[in-house]
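The complex appears here without one of its protein chains, the remainder shown in place.
Entry: chain A
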Amino acid sequence: MRILVTVKHVPDLQSNRSFTDGTVTRTAEDGSMNELDEHAVEAALQLVEEAGEGEVYALTLGGPDAVSAVRKALQLGAHHAIHVSDEAVAGSDVFGTAMVIGAAVRKVHAEAPLDMVITGMAALDGLTSMFPTALAAELDWSQLTLASAVSVADGEATIERHLPDAHETVTAPLPAVVSVTDEANKPRYPNFKLIMAARKAEVPVWTLADLGIDPALVGGGAARATVVDASERPPRENRRQVTDKGEGGRELAEFLIEKGLA
């Protein structure tokens, strides 16, 4: 079982996230691996362990700091790390991103076939959940997204997915792009020996030239949509807080009535 996991370096959820020139501000100190990608790494490790053989590749796309995301994956037990980094990729939309990561996946796949790419269901910065679908389309592989459980048998992957209106079971032949939710598993803790090894691990950096991609096809210039304005929202005004000394419920009701909400 050979699985590639995509992991993303995102601004820390607790930090003051912001925009610069229409793209998300990236700083070295406050970034971390997208939390949901821990579930993707865990799903990959479990499938390899169940199969009794195999390897997990962790791949990230991003500037120099993004390497911390694949190092985190190595700490969790991924066997190999790849960092795709090229200034020309900056500002890419989801389709440009899928083109670049798709080319990197094909490069690994050409060395020895992969069975799966596993991703988190969303990156907690943009939250659009579009990337796994875009990657499956780019690779022309099976698409099994939003999985809360994944299994593999006889060259096919089967997932369960819980949508608001129905629980689905979907199956498709390998190779497949699978995205997992935080219901899929409980990520393991980094292992001390692996933490030390991850720190020293050589992580190859692949550029667009290594992937044979024309820089004009990606980046902000090729994006199908452009952020034209980004501004911080003013904080909520006229906020009120009361302490319940026996009248809290009444005060709350009066607030709702006054606002026409009750």
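Note that a contact is a pair of C-beta atoms (placed from the backbone, for glycine too) under 8 Å apart; a residue touches a chain by one contact, two chains touch by 3 or more; residues count from 1.
Assume contacts and distances are computed from a predicted model.
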| item | value |
| --- | --- |
| Undisplayed chain, where the name is taken from the UniProt record, one of "Amidohydrolase family protein", "ArsR/SmtB family transcription factor", "Cytochrome b" or "Electron transfer flavoprotein subunit alpha/FixB family protein" | "Electron transfer flavoprotein subunit alpha/FixB family protein" |
| Hidden partner chain, touching residue among A:36, A:58, A:81 or A:100 | A:36 |
| From A:87, A:214 or A:244, residue that would touch the chain that is not displayed | A:244 |
| Chain A, residues in touch with the chain not shown (by the definition above) | 13-14, 17-19, 36, 93-95, 121-122, 124-130, 133-134, 137-138, 141-146, 158, 162-173, 176, 181-183, 223-233, 236, 238-244, 246-257, 259, 261-262 |
